[in-house]
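A protein chain is absent from this complex, but the other protein chains hold their places.
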Amino acid sequence: MLQYALKRLGLSVVIVSVAMAMLFAMIYVIPGDPASVALGPRATPEMVQALRSRMGLDQPIWVQFARFYFSALRGDLGIEILSGRPVLGVVFEQLPFTLALIAGAISWSVLLGIPLGCVAAIRRGGFVDRVIGVLSVAVIAVPSFVIAIYSLLIFAVALQWLPAIGAGEPGNLGSQLKHLILPSLAIGVGWVGYIARMVRASMLETLEASHIRTARAFGLPESRITYSYALRIAILPTITLLGVGVGTMVSSAVFAEIVFARPGIGKLVYEAISVRNYPVVTGAVLVTTVFFVVVNAFADIIIAALDPRVRSSFS
Amino acid sequence: MTILDVKDLSVDFVTETGTLQALRKVNLAVPANRIVGVVGESGCGKSTLINTVLGLLAENGAVTSGEILFEGQSDLVHLDANGMRALRGQKIATVFQDPMGALNPVLSVGRQMRDIQYRSALSRKEKDARSIEMLRKVRIPDPERRLAQFPHEFSGGMKQRIAIAMALLMQPSLLIADEPTTALDATLEVAIIELLKDLQQQIGCSVLFISHHLGVIAELCDDMIVMYAGEVVEHGSTRDIFHNARHPYTKKLLACDPARLSRREPQLPTIPGTLPDLRDRPKGCIFQARCEFTDEACAEMPPDIPVGGAHVTRCWHAGKTTGARA
Partner (left out) sequence: MSDQALVNQPPRRRFAAIGPIFRRIVREPLGAFGLILVVIVVFSALFADVIASYPPTKLSPAERFAPASFQHLLGTDHLGRDLFSRVLHGGRIALAIALGATGLSLAGGILLGLIAGYGPRWLDNLLLLLFDAIKSFPTVMLALALVTLTGPSLLAVLAVVVLVNVPGYARIIRTQTLVLKSAEHVMAARSMGAGTARILAVHILPNVIGPILILASMDIPVVVAIEAGLSFLGLGVRPPLPSWGAILNDGFVNIRDSYWIVVAGGVPIILTTLGFTFLGETLRDVFDPRLKRRQ
């Protein structure tokens, strides 16, 4: 088990390294170097040159990459151009807001998706099953930022049930949660669909398994068979699905933060672009990528820990 | 006393391509304290028979006639779902064919054994103690420690022992064993058979033992039932059937058993022809298309004809077939 966990984390390190190389290559290959991008069109050649050497852009490419890579390992993602603060600090300041948003979205998707999928499986082929099926496809199809805008329009602007902008007063948990409802729902509602479909499918598959027949043959109550014997197995893939889904949720969070004017990584990057604050953009991309890869690895490790079958295939 | 008495049982399945007559007027009896073997090719209705007795028929299946008397009183055909559930696991226990898949993979063996005792008023500790005692009876070493383990930590043979332990946990009066040794290799098979025989005597239950392995049936069973295409074609003591088979199908089945061949044959003998289509069941005798004795009489369905003692066969020509080996 430990061996598997280490192996899985090792793979994550390799993937992040390759992703960093790609990010670096992208910066290098695309015409227009970061220095002139940062300074804008009115910069003099001398200013560009000065910034280039300050950013180390006059060094050979492999030196630049090595510097980029190893300083990132140390947690040094460079200096923000405007304020001169370390990028990592700026990004970490915003990270909790985005994490709260994603945690909220995951809560919605699990709390609604698992029961819906379960009901659909139990009522398979019936009216309820079909309605849940069509709704699942529909919420998966519609982009989350459209849902974000319309939920803002309906619940915040027209009905005024919930606050429209911001993340709530600092220190006031109730107000913060209230501000979290709409944006996290906008991100999570598509995942309600994904999870409902997946739970339905894996529930149906599990109910066909021979150990369920054994449980029936021993006269266990049908409710215990469904919720304790079958659901326990059927929800396991949810963890993998959510692990993979976190990447998409980070993307959706960018929109949700902009639509609801919430602080967070997405808003940080969006604002950094308009002032060409390039180190912040790279830093935020790196941090979210590492976050996504690590979450994925942990999802796999958790699955291995929860599912004895997976666990045994590694030992 | 007769523990299980199946009379005139017929079961149909409604499928997209028509109604499938899976069982037709099946008669069988499992007396107290005896082991009854059921033998037949795949598709002969063995599984449907078990599922009907257990009340676990698929939704498209229905009993169209007959009754199933359990311990001489309750007719299982008309018992409601709750009444049936109260019998399953308590009075009627089952061991299934596939030991790999028969146990829930994400629950510990102890949890599953405790769940089976959910009707009992014992404390959790006492239930676990009973589970341990039962595991010891099926010769699982170190059962106290093993109780906390998950199914994948046991070998195939051990899993089947655990399945037997689970089945006998509530001291049922009828144990249904659905090809419990088919998925195991030969040495394990012998061990499981001996274990079953041993435990059956200890607990004093009856066993309905399904197998397509004639050797195992001969070894284990007191009585046997031969099924073909949803009908019981012959029913009697194991001794009578092996030495004096009266139904032409039984004779051919015995002749095809590799273990019973007197000399090495270049090719294993087979029964010519194929199983009849159960969606379009032939009128009359079910075996007529493959039988060498077929004549006009066979156009009518034969009754169960007694041919000596409890030995019965569903063949018009039971008188003619004596002694003649197929």
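Read from first to last, the chains carry the letters A and B; within each, the first residue is number 1.
Everything below uses one rule, namely that a contact is a pair of C-beta atoms (placed from the backbone, for glycine too) under 8 Å apart; a residue touches a chain by one contact, two chains touch by 3 or more.
The structure displayed is predicted, hence computed values, not measured ones.
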{"item": "Neighbouring displayed chains - absent chain, whole complex", "value": "A"}
{"item": "Touch criterion as defined above, residue of A:Leu73, A:Val146, A:Leu177 or A:Ala305 at the omitted chain", "value": "A:Val146"}
{"item": "Option from A:Leu57, A:Ile81, A:Val254 or A:Ile301 whose C-beta touches the chain left out", "value": "A:Val254"}
{"item": "Chain not shown: contacting residue from A:Leu6, A:Met47, A:Ile61 or A:Val157", "value": "A:Val157"}
{"item": "Chain not shown, touching residues in subunit A", "value": "14-16, 18-19, 21-23, 26-27, 30, 32, 34, 37, 134, 137-138, 140-143, 145-146, 149-150, 152-153, 157-158, 194, 197-198, 201, 247-248, 250-252, 254-255, 258-259, 266, 269-270, 272-273, 276, 278, 281-282, 284-285, 288-289, 292-293, 296"}
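Keep this in mind: only the chains that are shown with their structure count from here on.
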{"item": "Chain centre separation (subunit A, subunit B; CA means) in Å", "value": "54"}
{"item": "Contact footprint of subunit A on subunit B as seen in their complex", "value": "54, 56, 85-90, 93-94, 96, 98, 101-107, 115-116, 118, 150-153, 163, 166"}
{"item": "Subunit A residues touching subunit B - in the complex, by the definition given at the top", "value": "209-211, 213-221, 224, 229, 232-233, 236, 306-309, 312"}
